[in-house]
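Omission of a single protein chain aside, the complex is shown with its protein chains in their original locations.
On to subunit A.
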């Protein structure tokens, strides 16, 4: 029961509109093309992540995501794979794909499948336009969860980001899902479940990985799973607004825009988080103590490309006076590359 609707719609990159066979490849593409630091080539996980990295490590502000198409350059939008894509863009893309896919089999398949299945499928299909990758959404999300867990790990040490940090990318994809399932009682189940623990996992840092892994395993969920998880809908406070909506029950195929207007609790928070950090980090530029994110100052002069001793030894006072076998002009500089202070 799980696969049918999502599969035909292939993952696509919000930044450049390219289409991919599966989400893993999409993510690899994003990391290599859009989230790669132009200075040190480090691959980050999201646009905001890249912005923060450039600010903290290289003291550079980036205003646009590299290799992105017009209108999709926003550094603050938190996209990871297919998650975080604003619904308007998903709708646009889905429309384009359908229009182009007319002659292909894809379209036919989708129609067949939705005809075969009843409410559920329709619900999924509703999510389709909303999510832009509707049929992909569910199974797509699962592996994401699993994978998301992994990136959380290395991101854990990005401690200065605070507890919201790891939440950010997780929060991003979650709320959109949370809202659409609102019309969809059944879809709510698994979504809610994932959201809940993820909400709390944000604060566990490395602990996220374990839970995320479990999420991943819950991938192909059937209605039976939903029943179990439906019960778990209650706890997550972040998704509290979802709960009352669950009771609304009947799918609202015509109101994707309504659900779209509901506030995304975590997403704006997630995209807000990078801002203050980059502002703070931006103040640091001078040769004095560096300002890290979350308002802390590194007591180290210049940048950290040189050690304290190297910086100090450049002082005339410490230069070796007597000429030995080597040319004495700047004896400390001979043979080693320290950054000029």
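A few points about this structure:
Operating definition for what follows: a residue touches a chain if its C-beta (ideal position, glycine included) is under 8 Å from a C-beta of that chain, and two chains touch if they have at least 3 such contacts; residues count from 1.
We adopt the following convention: contacts and distances are computed from a predicted model.
Set against the options "Rae1 protein homolog", "Leukemia inhibitory factor", "Cytosolic arginine sensor for mTORC1 subunit 2" or "Interleukin-6 receptor subunit beta isoform X2", the UniProt name belonging to the omitted chain is "Rae1 protein homolog".
Remark: the residues of subunit A touching the chain excluded from display are 157, 287-289, 291-292, 295-302, 304-313, 315, 318-322, 324, 326, 331-332, 334-336, 338, 341.
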